[in-house]
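Excluded from the complex is one protein chain; the other protein chains are retained at their positions.
Letters A and B mark the chains in the order given here, with residues in each chain numbered from 1 onward.
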Amino acid sequence: MNRRRIPEGFPWVLPSLVVLLALSIYPLIYSVKLAAADRRNFTRLFTDRLFLTASIQTIWLTLSALSIEFLLGLALALLIDSLARGRMFFRTALLIPMLLPPVVAAVAWRLIYNPQFGVLNGTLRRLGFHTADLTWTSGESSALASVILVDVWEWTPFLFLLLSAGLQAIPPEPLEAARVDGAGAWRIFRDVTLPLLKPTIVLALLLRTMDLVRIFDQIFILTQGGPGTATETVSLYIYRTAFRFSNFGYAAAMSFVLLAATLLFSRGLLRAMRAR
Amino acid sequence: MKRTRAGWYEAARKAAALVPYLAAVAAVFIALAPVYWLLTISLKREVDQFAYPPQWIGFTATLEHYRDAFAGGSFAAYFENSVLLAAISTLAALAIGVPAAYGLARFEWPRQWDHRIGDWILSTRMLPPIVTIVPLFLMLRQARLLNSLTGLAIVYTGFNLPFVVWMMRGFFEEVPKEIEEAAMLDGESRAGALLRIVLPLVRPGLAATAVFCLVVAWNEFLFALILTQTEAAMTLPVGIASRVTQYEIKWGAMSAAGVVAMIPVLVFAAAAQKYLVRGLSLGAVKG
Partner (left out) sequence: MLEITGITKRFGAREAVSAVSLSACAGEFVVLLGPSGCGKTTLMRMIAGLETPDEGTIRLCGEDITRRDPRERDIAMVFQNYALYPHMTIAQNIGYPLRVRKRPAAEIEAEVKKVAARLGLSGLLANLPRQLSGGERQRAALARAIIRRPKAFLMDEPLSNLDARLRVEMRAELKHLQHELKIVTIYVTHDQAEAMTLAHRIAVMRDGKIQQFDTPANVYQRPLNTFVAQFVGSPSMNLIQRDGVILGVRPEDVQLSASAQAGASPGRIYVTEEMGNETIVVVSDGSSQITARCPAGARFEFDSTVWYRFKPDKVHRFDSSGARIPD
């Protein structure tokens, strides 16, 4: 009988589909139209030095922040997991950075980083360090690293939280079996814990990657892309192109490069993790 | 008292057991110090704010910056905008998204359409905001909704919708189907069973989902920055940012605004603590 009828659940889903079509898919199509209006929007991508710089810096920032946050987050998760008491307290306290509005977190770090008046250099000077060369976000060579440091501070808690939950979800039996089988702590970690944790790791890295390639808020507050172009990222450059120079077509073209990069990178990460 | 060799060994072992705790305390210090510093700046008189050596404790506290920012400045208006915006967009996302989540979780779909639709809905959340923001800006300009809370509320609703569908679908799937079927055999209609039996059961999940939407809307910066360029619809993060980029920065007032901006988030996070993992991982990890 009526095998082609509309599924019973369809009316329930319809409003959401309409809203998302209007607010995600239609803008995407609109964006294609904007970019395609002028062929030069795409040819310019290949000759634009600033776009190249921004791309390289975005990739560099993503890779380094991602790996530091992952290692630190895993270490913290293992550390807190090993504590006999106070786990709940430590876990809660460590989560606070990522919950703050990113703008507020960035403001706090501007207060900290300021080379003359900031508390960071102030404290170091008090401890007897020479701080005249420590320029943090205002030095061309140190700015990107300083931005990465803020991201590590803000988002290591995210990896810590997810990995910590992953660790707790591992059933005790395989670990006990490995101990009975004679494995030492490191071998248990490598042969049992890590493989069982892998789905969580993949998920955490994926979510973090997608956020890192679109990084905007912290840099906008901390450096606005400067000094010079030292912390320029793709998001920031797109923002400037569209809303400072009103070149919407070129901004749209660049945003497609960003979208493609996000997809490629996530896919690559998934594949790499599956292969291992 | 003289220690025996075994006694020394015992003491060393006890000291070694403390090392992980010291490391954990150090991590907590690093995590909280910047927040604490922001708080002290908001409470210090201007002369003390950048004093050398830095004053961590024992400074003269004042509330003048809070007065400045909220009574004298425009931060009270931004705060109100942020509250309204978060509340409206969250309610709208729930109203549209909860039925969809239910529809995907509970009905038979031919050829796995429930999974396909679910994945598609989630994938819209993965779009980098900067990709859709240019067209959204132009669309809202055309609709004369720039610099209005309405325009921003619409965008935030769309932004939170995939999240609501994804989270609530998981919560609905946890309710045994039989409970609903029992209600229908007991004489309820489908909608009646949803309203009177299922929704009360997923209330904690519903609350957690709402909290996440509120936090996302409250913290959001990029859309707010671009879609509201006048004071009329400026949110707290944009208000703070607009002060940072000025030539002369009033750090006290800005820190005060920052402290106020993070309080609701911390309160909400404490309320939804049980669901933090699930919410932050888009429901992929149960917690």
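Methods note: a residue touches a chain if its C-beta (ideal position, glycine included) is under 8 Å from a C-beta of that chain, and two chains touch if they have at least 3 such contacts.
The shown structure was predicted, so the numbers you read here are calculated from the model rather than taken from an experiment.
Undergrad: One chain isn't displayed here. Which of the visible ones does it touch?
TA: Output: missing chain touches B.
Undergrad: Hey, which of B:L127, B:V165, B:A183 or B:A241 is the one touching the hidden chain?
TA: Spelled out, the listed residue whose C-beta touches the missing chain is B:A183.
Undergrad: For the chain left off this view, which of B:A23, B:L91, B:I197 or B:I249 is in contact with it?
TA: The missing chain is touched by B:I197.
Undergrad: Identify the residues of chain B touching the omitted chain, counting contacts across the whole complex.
TA: 176, 178-179, 181-189, 192, 197, 200-201
Definition applied: only the chains that are shown with their structure count from here on.
Undergrad: Tell me, which parts of chain A touch chain B in their complex?
TA: On the chain A side, the touching residues are 7-13, 15-17, 19-20, 22-28, 30-31, 34, 76, 79-80, 82-83, 86, 90, 92-97, 99-105, 107-112, 114, 116-117, 119, 122-123, 125-126, 153, 157-158, 161-162, 165-166, 169, 200, 203-204, 207, 210, 213-214, 216-217, 220-221, 224, 234-235, 238-239, 242-243, 248, 251-252, 255-256, 258-259, 262.
Undergrad: Would you tell me which residues of chain B are touching chain A in their complex?
TA: My answer: residues 20-21, 23-24, 27-28, 30-32, 34-35, 37-38, 41, 49-50, 52-54, 96-97, 99-100, 102-104, 106-110, 113-114, 117, 121, 124, 126-139, 154-155, 157-159, 161-162, 165, 215, 218-219, 221-222, 225-226, 236-237, 240-241, 244-245, 251, 254-255, 258-259, 261-262, 265-266, 269-270, 273, 276-277, 280-282, 284-287.
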